[in-house]
Every structure is written in structure tokens, then in C-alpha cells.
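A single protein chain has been removed from this complex, and every other one stays in its place.
A, B, C and D label the chains in the order they appear, each numbered from 1.
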Amino acid sequence: MDLAFFLIQLLNGLQYGLLLFLVASGLTLIFGIMGIINLAHGSFYMIGAYLAWSLSSMTGSLTAAILIAIPLTVVLGMGLERLLIQHLYKRDHLYQVLLTYGLILVFEELRSVIWGDDVHGVAVPALLSHSIPLTENLSYPVYRLAISGVCLLLAAGLYFLIQKTRLGMMIRAGASNREMVQSLGIDIKLIYTLVFALGIALAAFAGMINAPLSSVFPNMGGGVLIICFVVVVIGGIGSVKGALIASLVIGLAETFGQVLVPELAGMVVYFLMAVVLVWRPEGLFGGRS
Amino acid sequence: PSGAALAQQAKLKVGLMLPYTGTFAKLGVAITNGFKLAIEERGGKLGGRDIEYFTVDDESNPAKAPENTSKLVQRDKVDVVIGTVHSGVAMGMAKVIRESGTLWINPNAGADEVTGPLCAPNIFRTSFSNWQTTYGLGKVVKGKGHKNVVFITWKYGAGEQAMGGFKEGFEKEGGKLIKELFVPFPQVEFQALLTEIASIKPDAVVAFFAGGGAAKFLKDYQAAGLKGKIPLYGSGFLTDGVLDAVGDAAEGIETTLHYADGLGTKKDDAFRLAYAKTYKQQPDVYAMQGYDAGQLLAAGMEAVKGNVSDKVGMIKAMETAKIDSPRGAWTLSKAHNPVQDMYLRKVVGKENKVQGVAWKALADPARGCKA
Amino acid sequence: MRSFRFVDYLPFLLFAALALFPLVESTFYTQLLTKILIMAIFAMSLDLLIGYTGLVSFGHAAYFGLAGYALALMGPKYEAVSLWWSLPAAMGICAAFALVTGILILRTRGIYFIMVTLAFAQMLYFVFHDTKLGGGSDGIYIYEKPLMKLGDAVLIDLENLNHFFWLVLVLILLVYLFLRRILQSPFGKALVGIKVNEHRMRALGFPVFRYQLASFTLSGALAGMAGYLAAVQYGFVNPEILSWHQSGAVMMMVILGGMGTLYGPVIGAFAFVLLREFLSNDAWTGIFAKHWQLAMGVFIVLVALYLPRGLAGVLQRFGKKPLEEADDE
Amino acid sequence: MTEALNASRPPASAADTLLEAAGLHTFYGISHILHGVDFAVRTGETIGLMGRNGMGKTTLIKSMLGLVRPRQGIVSVRGVDMTHAETHAIARSGIAYVPEGRGIFPNLSVRENLVMAARANVKGVSEWTFDRVIHTFPRLGERLNNGGAQLSGGEQQMLTIGRALMTNPDLLILDEATEGLAPLIAREIWGIIKAIRASGIATIIVDKNYAAVMALSDRSVVLVKGRVVFSGESRELSDNPDLMHRFLGV
Partner (left out) sequence: MSEVSSRELAGSISSVAEVVPILRTSGLTKRFGGLVAVSDVSLDLRVGEIHVVIGPNGAGKSTLTNLLSGDLPPTSGTVHFEGRDIAGCSADRVSRLGIGRSYQKTNIFLPFTVFENCRLAAQSRTQHAFRLFHRAPRFRDINDKAEKAMAAAGLSHRADRIAQTLSHGEQRQLEIAMCMATQPRVLLLDEPLAGMGPHESQRMVELIKGLAANHAIMLIEHDMDAVFALAHRLTVMVNGEVLESGAPEDVRSSPAVQLAYLGGEGLLHD
């Protein structure tokens, strides 16, 4: 492997890692910070992608589609939290697992009824549709780089929100003792509704801006679900920084895994997770208590 | 009334075991549509008997395949099973079908084994074997003057078989498969391997992907700047059903398959028209395969005049039938896989335009078939 | 005074009723029932972990599938193996695998535990999916079903669906009684204590790790029994039987049915399989059959919302006592 | 000293009732805990709530805060019916709660525990600030970046009190606030309570140190098995060893 090749693979790995973070960001919030196990995360990712496709074919612009879709997903998230999730906070976490598993089936079927089972493509916005040549026959799509930028912004934003703002503190406090937060005069119910909706919107947003790269197809959420959990858990629950680093690590591992040990490529991520957790049972940056 | 007459009055029980939910739902629907179209064209009857359908959604889940198959075979006691899309599911079906002896027409799943080691008198296929879809491609790619080629696919049975077929065909012509690249199934992150391709600089790349993965691959190939620099070929599934999704990323790519757009034969035109009229959408290769499954069943039923209990007679008739298919006429090999022309197609706009025949009457070698 | 509790005797009533089933029903339903019972064994084994030891395994299919593959690879290809040794051997392999992986996995807790179990299962999945060891992604056939012989006489012919059904029925009863007994023993009480407050158990002097490992291993072995039977039933195994979907499905059965009750997971297995059967059968639900997932999803959501103890909670209304003490005195 | 404390407070009039509970009946499942409890705190008043273990003190407090829903009875804040209001709304009207057994957020640092609770009082005034709390509990200042779970028991207790003060309450409810505090610190807490009292903030004190409670409070309320058996001036109670023995077992 020569140096240029190695560097490009490094870039690939980092870029893929950022993409993973993008997809996992919503889960970081809902699962990592609020402590709700949301198996339907992938479904919201899929919904985002389908919204991006159907709205951009209506409006002719991905940007417009995203601007319309985000409020829609926020409303969807709020509705779900108020209607369903809210009733489970006091119960065993596993009922969240059950409920969100049910939601996967519901959303998948609704998707089929509303949008059908076809594979669709979404055009990259013209502004970002060119590539930067790297070697004589390889170039790098600008859109991918742009997404990486968005990911970094998101990561910084999330980190700031969770670690530095009072809202972030309230959310984290709510995950450990809701009653106490309420007794301090904080409407944790409302906050949780909003933050859950934000998490959903993030998942959907990931689906939207990823749609031009990944295409839009049935069950696309199922594939990302597990990897998102892996990211959040390897990083350490509750840590945005951990999630970011974990996604980069996984991105690199997968990239180099495919190139260096192609026979074992499928296993690499899980092997990595097993090693990390056996070595550090609380994830890379997890566990303050 | 005699037993045969009684049998004549009863409906023919047809079991459809296809994916109706999940990734392959659309394929399942297309096959069902095609199949039913073939029956409708015969007045809704086969060999004088009405049809009663039994459907099972196999969810493309191989783990449930034996159970789902036995639903049709044992619960519903169907006379014939039509299915399925996913090769792994087909493997599970084969197990049950071979034990029960029920007639099975496979309208898609290309696992070589089905008409190889697992072949049986009651097992038929109207689609292709994975080997078939790429074997002829070897000659094509060599014919274009490419000597050193890279093959890329998912690491799973179908991918490996398609690669095997290509390798055999290509190396027979004197080409060299210099690298086999595998992406874990069903992952769709190709960037690392595209980079590797760029650094290997082969004369050409051959790919075997389908559905959402194919769409993503084509787009990534273009975005990485490889398109136009290193020619891309593939089995037809690479560009089937995804052209809407990929924009111009597939433009000009050549593939081989047993079907194509713009064949222009009378039969094909008629089929397309009828299908479009009935279902308000264009047929695809899957619909065509379903349609042929109907035709093959019809051939058998007519030969025995609806008396399915004459299994031997029916199988005989089906084995020797010459199917007038939209893809062009085909017959069955000894292992009950179509002996068919493989077309060379090229993506032009939103169509897989036929360029010619890559291989005339290609027969699967049916390795391991002892029947 | 010992009051009559419906729930106590229900399993035995059911057992009797089920034993007669093959005599009145067609082969398919016998087969379906067999499959449900096998899943029920699988689910019970998981309940030992989730419901009683507080270890939520999201990779339990690993042990289920491993036993299937063990059977497929154990015997000569075209000769029947003896059930007498192959079943214990398969379970033994699973137990050993659970023991070894358990030592590593049990370092973690909570959600991390969930994910490491998943990781180990996925690694096993890819071993079978990506290598030719067990036929790769296409799977592998078991051409001859195992034989259960005593001397030269065939005791149970597993090719006979009814015999197989009865075998499974007896096994599930044994597993149920076995687990029930264990859970009422001091060992079982300690497991529940660990589930509730691991830290305190340790301070009280319980070697928590050993208890957990014992439970994990036992659970793995029982999952192996189920996996072995599943492989026998259809004579076919492929990597999907140890995929996370399978792990997820059995977990849903446990939660849906009601954790920590043993019979809850059995109910869950019945509900999960039968409901899907019913909803997706167009003979019953007509054009809605195509959208069975929707109805199934809504059902699951409703159970999660309104039945705080799963389906078993409905039954428990008949037996007056709450979860924790339901099984003693 | 006790004399002086009591003498300095004129009896408050019924009009400025801050928090009032009337005829509360509270159940946990089928067990009937509170049997028609009447209870009121006036602006600026300090009340000692006493009773042996398990008599319903905490339950009464929780019932008034909406953390447990009474089955019967009315809770009002400043004359406004809040029986069915949400806990946070009740708290917002100027009530801060230091629960028994603490209730710090273990996953937040000391600083965050304090900062997240900061709020001005109903009039928009912030008398208690982060700095003032740290000044009051210097020990916390040394541990600002510790996680809540990494504090000693007493430090956790200080943190909970400090956090309650950060909300600038008009009524501070202290349920066993001195539990686990070293005598020196406990004395400081009593001192703070005295200061709080002097600044016009009303307090409800539940504590096992009956002597201190009675010395510091204007009125005492004693619960026995969910019923108010005594309600009146603290001195009345402390001067009557017989009552003390009957109700409190001392």
C-alpha cells in the first residue's frame, strides 16, 4: 500500500465515520442522553430519506425539501412522544424496546402504502455536484465533503447543547431522576417531548442529506439501526465526544478492514465492539458514576 | 363421476411464496402480476380448471423458509408452488419441496444449487442461474479488449456464484481476473474498495449488485470519478430497476441478462402492452419471469388436461415445452433451468437497450445434478 | 392454607390438551405447534437471563444457531446420528461457548451487556455467513434426522411429525419444571437478588459473577436444545438463524409474553407466531393480509402501552400474587 | 436564645397563607396513609413537621407537591387551587424541596447540579446565586467538577440544599436535611435556616433533631399514623414532656 493510497483510504475512513456520526446523532440524543431505547431510529432515518425524495421531486430542490421536511418530522416526534413514549418512562426499559419494535413494523408498512417499494434516487444539489480529482483516475465528490462538514457542525452543536447549556443539564438530570427535576420547577415533560422530537428530526435529517448518496429504498433503516447503537455504545453512553470518536474509529476500521482483511470485513465492527467493551466495560468515554 | 372428472371440477391450487414485505417486496409483486397475467390470458383457467391462489409472504427470510413452504405444501396442500426471489429462501424451500414432491416453479432465485446438486424432477426454474448471468459476460468483456479485470460483489452466495460464472467465461477467453473484491452483505459503503480499484487500475470492472445496493454502487462509481476512466460491466441486475434512481450514473454501462428493453419482438410488445394495461406500470424482468412461470405451468396443465395427479405426464410436458417468452423462446435443460439467449444490453437514458445477443442459447452446466 | 391457584396448574392442563393435538389436527398445524414450542423453549431460556438474572441478551440466537450448526456438522452427511449423544453434545457445545463468551461478556452491565452479546452473536453470524464452514450464506442441509434408539429398536422416529411433536412437548415440560425448580431454590433466589441489586448481593457475600456465569451457561445450553430441535424440524440451517433478527424476535417473545414468569415467554411465543400466522393469512384477513405488519406493529405497541406485565399479566389477574412471590409458599 | 427567636415573629395572619392543604387523604395502592390532614404555611413562617418513622411526614410533603396524588382534599398555593397542578408548576410558584435521601443527579457535576436549578424567585429577584451557595458551602467549591456520585454523604446533602436555594424559593421544604451531616455542618445548616428564616423565607423542617426543630420553628405539627395530633406553637410542645413522649417517643 503506497502512501497516497493509504492517505486516501484514511480520508475515506474518516469521511465514512462522520457519515456514521450523522446517522447516529439522533440516537446519541434519544438513547445516549435521554436514556430511551429507540429501535425505530432507523425508521425515522428512512422516513427522512423518503420525505427528501418525495418533496424534492415535488419542489425540484433538495434544500426546499429539507426545509419543509424538518418541521414535519419535529411534529411527528412530538406526537409520538406525547402519545406513546411518555407512558413508558417509569417502566422497565424493555417496554421501550417492545414498543419501538412495534413502531418499526408500523412505519415500514406505512412507507410501503404511502411511497411504494421502489428504489429512488435524489439528485445532489447542483452547487455541490462536482468532484475534486485526487489521483489520475480517482476523485472525491464535493457533496461527501460537504456532509462531513455538516457532521462536524452537528457534533459541535450537540456537544455544546448537552454539555454546556442548562437545557443539556436538565435533560441529563431528567434521565437520572425525573421527579427531582420537576420538584425544581422544571417542566421536564415538555423538555423531553421537545428533545425527543429533536432526536427524531436529527435521524430524519440524516436520512435526508444522505439520500443523494445512499438512494432511497425499502428497509434502508434496518441496516443503519445496529451500527448506530454500536457507535453510541462504543463511545460510551451519554458522551457526544465518545460517539464522534467511536464513529471515526468504526469508519476507519471498516474501511481498512475491507481492504486489508476482506474475508473478515463483516465482523470487524463487532469484533471491535467486543474488544472495546471487554477492555472498557463502559465504552470509551462512558460512565461518570 | 370418475376421479379424474372430480379433479377437473376442483380448482387448481397455486401457492405463491414470495416476498411481499421488506426489501424485495416490489419483486414479489411484479412476479405475482406477471404470473397472473399469463393465467388471465388463458381465460383464468389452466387445463380447464379454475385457479385458487394461496399466498405466503416469505419476507425474504431464509430462516423461515422451510416453515413458510410447508404452509403451502402441508396446510394448503397446493398443487404447485411458485417462488421465490431470495436465493437463501429458495434453498430452504428446496428442502421441503424435495421431500414432499410438490411441483415447484422458481421464477427468480438464481442459486446454482437449485438446478445443480438439488435438482429434482419436480423442480423447475423460469429465470436464470447465477452462473448464467455472468458467464457470457466473460466473452463480451474480453471481446472489448480488456485483459485484466476486477470483480466486485457482496460477500454472499449469489455474488460468489456470479463471480464464478464470470471467471470461468472470462478466463476461457484468455482474460485474467486479477482481483476479487467483496463487500460485506448487505453493506453499501463502497468507497474503500473504489479507492482500491483506482489504485489497481484494471482494464475494466465487473460488478454484481442489485436493488438499492446497485443504485448506490453506480452513483459512488461515478462520484469517485471512475466512470468513463475504467469501464464498468455487470450482470443485468446492476442496472435493472434502478435507472430512475441513479440519474446518469449508469449511462452507457453494458450488462448481460436474459431480458432487455426494446427487444421489439411481437411477443414482447404484446406482453408489455398487456401488462401495462392491466397493472398501470411497465413490466420488468421479474414480471417477465413470473409470466413465464405461468406459461410453463400452463404447458404442463394443458398436456394433462388439468389432471394434476398425472404428475409424470405433466413434468414430461413441461420438460419438453418450448416457451414462447417475451425474452425469446426458450427450452429447459435437463436440470430444468432455461436454455436461453443472454442479451448484451446498454443503458441508454432510462432503458437497458438491447445491443445484441451475447451468448446464444446458454445452458447452465448444472454441476452436481444427478437426476 | 394453600389456596388453589389457577396459574399453578395451567401449564399442566395445557400440556394435556396439547398432547392430544396431533390426533385431531392436520400435519401442518402440528408442525406449526412444534415450531412454536421450540421457540417457547428458546424464549424460556432467555427469560432465565432477562427475567430472573437481569441480563438482557441481544445475542441469544448465537447459542440457538450454534446448536443447529453443531448438529449439521457433527454427524456423517448421509447417516443419522443418535439423538442420545448428539443432543447433549450440541447443548454441551453451546454451554461451553456460553461459558467462554460469558466470562468476557459478564464484565459489562446494562446496555453495554446488551451490545456485547450482540457483538459476539454477530461475529458468529459472519463466521458462518462468510466462510464455507457451514455452507456459507446458503446454509446447509441435515439430510438425515437423528435417531432415538434403545438397543436396536427405534424409540422415536423423528421423521414422524407426531413423534417429533411429542418429543418436543415432553422436552418443554421438562425444561419448564427444571427451570421452575431451580428458580425456587436458593440459587434462583440469588439470581433474582442479583437482578434487583447486584451491588448489595456482592456486599452480602454472594459471588455474583459465578452465579451470573452459571445462569448464562445454563441459558445457553437450553437455547442450544431449542436450536437443535429447530434444526431437526426442518433439516436446514443457515446463518439467519443466528442473526440479530432472530435474537430480537425471541426477545420480543419474552417481553411481549411477560418477563420473569417462565410461562410468559411461552405465551409470547404463541402470540408472536400465531398472530403473524393469522394476520398474514388472506383466508382470514383478506386484502389486509398484505399489510399484516401494520396490524402486528399496532398490536405490539398496544401491549407495550397497556399491559405492563405483558400478556402474562392478564393471566396473573387470576393468580392474585404479584410477580416476585408468584412462585413460592 | 430560643425565647428571642420566637419573640421576634409576630403571628402571621391567615390572609398571607403560602401553602395550604385541607383534608388530605393519600393512599399508596390500598394502604391509607394520610387521614384528612390539614396543614398550612404562612408567608415567612417556619414550621416543624414531626413524627416518628413512617407516620406520613414525607407523604404529606409529597402530596402537597403533586409528587403523590392525594385521593381527597385540596392543595392551594397563595389561595390558588393547585390540587391537580403539575409538580413543576407548584415548584415554580416558589417552593423548593430538599428530599430525604438526597436526590442529587449523580451524572451531573457539582457545578451542573447547581447551575441547572438556578432560577429567580416569583418577583424576579435572585438573592441566592451560585457564588453565594459556594460561599455558604465552601466544601462544594472544592468539588465543583466531581460527579454527584463521587461526593461523600454529607457533601451530597449540602449539594441538595444548595441546589434548592438556587431556585430562590419563598418556601423551603427540608426533609431530613441534616441527616448525615457532621455536628459542625449541621449547626451551620441550622444557622442557615435561621438566616433564611430571618430573610423572610418560609420553611418546613422535618428533622430527627426535635430540639433544634422546636427551637427554630414558629409552629410545630406532629403526625401520628397519618393524622395531625398536634398543631400549635412550638413552645407549647417543647414545654410539655408528656406530649413529647406520647407523640414522639422521647
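Operating definition for what follows: a contact is a pair of C-beta atoms (placed from the backbone, for glycine too) under 8 Å apart; a residue touches a chain by one contact, two chains touch by 3 or more.
Computed from a predicted structure; not experimentally measured.
Among the displayed chains, contact with the absent chain in the complete complex occurs for C, D.
Of C:14, C:74 or C:182, it is C:182 that touches the chain left out of the display. In the full complex, chain C contacts the hidden chain through residues 181-182, 184-190, 193, 196-197, 199-208, 214, 323-325, 328-329.
The set of chain D residues touching the chain not shown comprises 28, 31, 52-55, 58, 100-102, 139, 143, 150-155, 157-158, 176, 179-187, 190, 208-212, 215, 248-250.
Just so it is clear, only the chains that are shown with their structure count from here on.
Set side by side, A-B and A-D show the greater C-beta contact count at A-B. Between chain A and chain D, the centres computed from C-alpha atoms are 44 Å apart. Centres computed as Cα averages put chain B at a distance of 37 Å from chain C.
Among all residues of chain A, those that touch two or more other chains are 108-109, 112, 263, 266.
Taken as a graph of touching chains, this assembly has some other topology, since it is neither a line, a ring, a star nor fully connected. The chain pairs satisfying the stated touch condition come to A-B, A-C, A-D, B-C.
Per the touch definition, chain A reaches chain C in the complex via residues 37, 84, 87-88, 91-92, 94-99, 101-110, 112-113, 226, 229-230, 233, 237, 263-264, 266-267, 270-271, 273-274, 277-278, 281-283, 286. Across the complex, chain C is touched by residues 20-21, 54-57, 61-63, 65-67, 70-71, 74-75, 87-88, 91-92, 95-96, 111, 113, 155-157, 160, 184-185 of chain B. Those residues of chain C whose C-beta lies close enough to touch chain B in the complex are 26-29, 31-32, 35, 126, 129-130, 136-139, 141, 233-236, 238, 240-241, 243, 245-246, 280, 282-283, 289-290, 292-293.
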